[in-house]
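Encoded as structure tokens, the structure appears first; notes follow it.
A single protein chain has been omitted from the complex, and every remaining protein chain is retained in its original position.
Order of writing sets the chain letters: A and B. Residues in each chain are counted from 1.
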Amino acid sequence: MRNMEYLLKNGYVVDPANKIDCERKDIAVKDGKIVESVDESRAKVIDVKDMLVMPGGVDLHSHIAGSKVNVGRLFRPEDHYKDYEVRSGVRRSGVGHSVPSIFTTGYRYAILGYTTVFEPATPPLKTLHTHDELNDIPILDKACFPLFGNNWFVMEYIRDGKLEECAAYIAWLMRSIKGYAIKVVDPGGVETWKWGGTVQDFDQEVPRFGITPREIVRGLVKVNKLLGLPHPIHVHANQLGMPGNYKTTLRTMDAVKDLATGDRPILHLTHVQFNAYGGVDYLSISSHADDIADYVNKNPHVTMDIGQVIFGDTTTMTADGPFEYKLFNLLRGKWANADVEVETGAGVVPITYSRSNYVHAVMWCIGLELALLIKDPWRVFITTDHPNGGPFTEYPRVFSWLMSKKARERVLKRLPRLARARTNLKDIDREYTFYELAISTRAATAKILGLSNKGHLGVGADADIAVFNINPKEVNPSVDYKLVRQAFSRAYLTMKDGEIVVKDGEIVAAPVGRTYWVNTKAPKDVEDVVISEVKKLFEEYYTVRFENYYIPESYLACSAPIQPLEPAG
Amino acid sequence: MKVINAVVCPCCGNLCDDNEVQVEDNKIVKVRTECAISSSKFLNYYKERNTKPLVRVDGQLKPTTLEDAIERVARMLVEAEYPLLYGWSLTSCEAQKKGVELAEEVGGVIDNTTTVCHGPSILGVQDLGDPTCTLGEVRARADLIIYWGCNPSSAHVRHMKRYSSLSKGRFRLPEQRKVVVVDVRKTPTARNANVFVQVKPNQDYELMTALKMLLQNEEIEEQEVAGVPIEQIEELAELMRGCEFGVLFYGLGLTMSEGREKNIDAALTLVRELNKWTKFAIMPMRGHYNVTGANQVLTWQTGYPYAVDFSRGYPRFEPGDTTAVDVLSRGYNDATLVVASDPVANFPKDAVKHLCSEPLAVIDPHISLTAFMADVVIPSAFIGIEEEGTAYRMDGVPLILKKVVEPPEGILSDVQILDLILKRVRELKRGR
Partner (left out) sequence: MSDMAELKLKIKAPPPTPIEGEVLTPDNLAGRSVNEILNLETWRGNRRVKLSELFTAEGESASNPSDLHIILEGDLRKVRHIGARMSAGKITINGPVGTFVGFEMSGGTIVVNGDADAFLGMGMSGGVIEVNGNAGDAVGSGYWGTRCGMRGGLIVVKGNVGAELGCWMKDGTIRVGGNADVFAGVRMQGGTIFVAGDAGAKLGAAMTNGKIVVLGNVPNILPSFHIDEIRPNTKVDGDKIQGPFYVFYGDITEGGNGKLFISVGKNPHLKYREAYIL
């Protein structure tokens, strides 16, 4: 199938990486890649007249695979039993809704026109599980981010000023477990939680480790530079979900400002909606998205994704165990916690976001405010932190809110008056264009991940293409936001590596996707010393053998290693 | 002679991965391990194994070709209206995935040994959640270890030395830990505990309720609960409240006594409550070495951890109706494939009666009691000895089990056998 030649004719192409904005352009595909042209007599011609043609979506933050996701699935049979998919043709059966089964996850993303999705948090000790699940996801290209922000080795190396050793440790670990980027969740906070406490302040010392969250974040930015990883460190800031936490978010961004060199961002903050709160308690919670947007607009070293809330039932899941415990105490429903030795933790708590709930209403406004107030779409990305804010199947709804003030107002008017008053959304007129949407969901995310063959339709790109049945020249998204939502909910065509996988919203093929990982390296002499140190401590710290921690490349169904960028210095 | 280190043992839920195996001429000649069960498995696994595919002819099991056996199993499954595919806990995740694929293909029910073991634990978790951790966390920090309704000294031999009370952790030495055993009788584990609480059979729930009352400083209108004097319950409550990091390990004493999943509900609620005062976790002592894997694989592939019914073309979960014992007791199924398990040896009488009255196929290295009653038997290789595979430890940590020797000529792995069955099933269905 990948050897076929295709010509997508007469579509309106939106390819921001190549500065193409709704131009009528043909796209030629051969051997799984975008090419300059194909022989029209030989190629299969697909007429996508007047339809919107974009690169396949690239989602950099979605909890789709691994131990905590499976905890979510396991303890929520009620999430599944009314949302099921019957086996049909090449499509295996499965279930939704907020924690879909693995095959359904791949199919539903492809139907939305997404072709690359990254799992943003995996505990190294259980990453074999993450890969086990990623292997089973049909169609999509994927990767996973190992967690480092509460790792004993990392914290001690940074505390002792041993950054080169820390880099060597992370290099060894990243390539051993086939990870892609440095993920940091509640730095220092999860280790504190393992004794039942929480980190209250960005400069508070982690008990028994003598290091602060600030130092962890700074240390890892430096390590990232040493290793030349393609993606900046990916940070879930401290105090997530707490009223007044916007201050910590600002401090986190500012803490590494001096480390920025050149024009590459060095810090990606994730699902910032959950970290943009003012107020002193939930009664007074308010939006400070404007302060955060202001900072981002003035400081190019930061990127972020929004973590938009969707009203309805969903499941929160994160390595931020202490936060989930707090949420459990608010909701008093089900609560799962899973601390992982040496490394990190996890928590899972179901939630129903409700329009009439003041706090939820404020949260809903904040996500959109961030996307609308941050001026550069190359630095703010659309996510729901699936499934924390809501299921990824609701992305089209988020698109319609961003592209239409009218769509937002329809929701706003049903929110509590006080929520409207304590947020900025009602006063924002900006509406996303198709071009900006494509940047935020494809071009920019591929770029920040360092995936040079994704997120664009230039010659040489992987032929990951999404076609939507909507005419960007005729439809005014500001008015016809319902058409926008419908069109993006069911791709007219999704192509993956030059193979048609979705036709008119139906799965027609389910090829195996790639698992990307970075083949990180550090100077050999440093690595040798570090690995021998780690080996000595390994048996004391871990309950598995050093030899069994390593994941062979053959374990990945389709391994796609990436070389690091030129490391600095 | 070859020495293989860091070998993962395919016996119990401890999934110890620090064994050393010495192999000579494709035979295990020596094992360095701290567990008699492990050593016995590695040294004796091949004894009394079945090496030939068998089919029942005139009431007797007679050798046949692999092709014939596969054909019969495939036909059995395709012709069945409601086949049951049961077992799965003593094989690799790779084989379990094939099981899911096969169950979906033939529109049957797939269930694993969770159903007679820790099914109640999962049901409890589905209502309450699960405050837990990995075993290394216990070793690093725990100063209070409670074994409730389980006997690790016999069933999980190295548990205490490797993970809990007798282990040395970064922040905790063995002498800094306390062990409490709650059981209906003084088990070997109880004899070595700091505190033994003898609970009346089927009254664990009452005892946990009393503990919760005392933790909440509520008065109990009794002198004793579940056969335990109030003073002793008070002492236990204070031990639990006053520790720095406590963990509650539990087993079939809770899951299979009166109340079942409600007992686990109570245990989960108790541990949730304790997190108000201190750090506390709970963990089920999973028996078979890869029953956790069976739950994990089934959950991510179908959404449900066991008792999955594919008869309508999509996964459905109704434990108590789609669980193996219930399917058998109600006489729902008209064919059964048992993989790596022995239900005839441990299922209730009615269930076994029905199991043996319908076409039955078994994939197993041994002639188990179930194989003895089967119509078709296919021998398979031992995972973790003759075949590589993934397994999940009781705390969800995944490990790759090694292949240290070759299986005998003609003996395939579960994955290979299931692949052949799948292939033939698909051919038959196309022809139908």
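The definition used in the following text is that a residue touches a chain if its C-beta (ideal position, glycine included) is under 8 Å from a C-beta of that chain, and two chains touch if they have at least 3 such contacts.
Just so it is clear, the structure is predicted and the values come from calculations on it, not from any experiment.
Enquirer: Specify the residue from the set B:V225, B:V338, B:L360 or B:V415 that touches the hidden chain.
Expert: B:V225
Enquirer: Can you say which of B:Y82, B:F171 or B:W277 touches the chain missing from this structure?
Expert: Final answer for the missing-chain contact: B:Y82.
Enquirer: Consider the whole complex, including the chain that is not shown, and state which of A:P300, A:G333, A:P416 or A:P561 touches that chain.
Expert: The missing chain is touched by A:G333.
Enquirer: Looking beyond the chains shown, say which of B:E71, B:D143, B:D265 or B:E387 touches the absent one.
Expert: B:D265
Enquirer: Could I get the residues of chain A that touch the absent chain, sorted low to high?
Expert: Against the missing chain, chain A presents residues 75-79, 81, 333-334.
Enquirer: By the contact definition given up top, give the residues of chain B that touch the hidden chain.
Expert: 80-82, 106-108, 123, 126-127, 202-203, 205-206, 209-210, 212-213, 216, 218-222, 225, 258-259, 262, 265-266, 269, 273, 310-313, 317-321, 330-334
Here is the rule we go by: only the chains that are shown with their structure count from here on.
Enquirer: So what's the Cα centroid distance for chain A and chain B, whole Å?
Expert: About 35 Å, centre to centre.
Enquirer: Okay, in this complex, where on chain A does chain B touch?
Expert: 65, 67, 69-71, 73-77, 80-81, 84-88, 92-95, 99-103, 125-126, 128-129, 132-133, 136, 194-196, 208, 325, 328, 333-342, 345, 348-349, 540-548, 552, 555
Enquirer: In the complex, go through chain B and note every residue touching chain A.
Expert: Touching chain A: residues 5-6, 8, 17-18, 93, 97, 104, 122, 125-137, 139-141, 162-163, 168, 170-171, 244-245, 272, 275, 278-279, 281, 295-297, 299-305, 310, 312-317, 390, 392, 396-400 of chain B.
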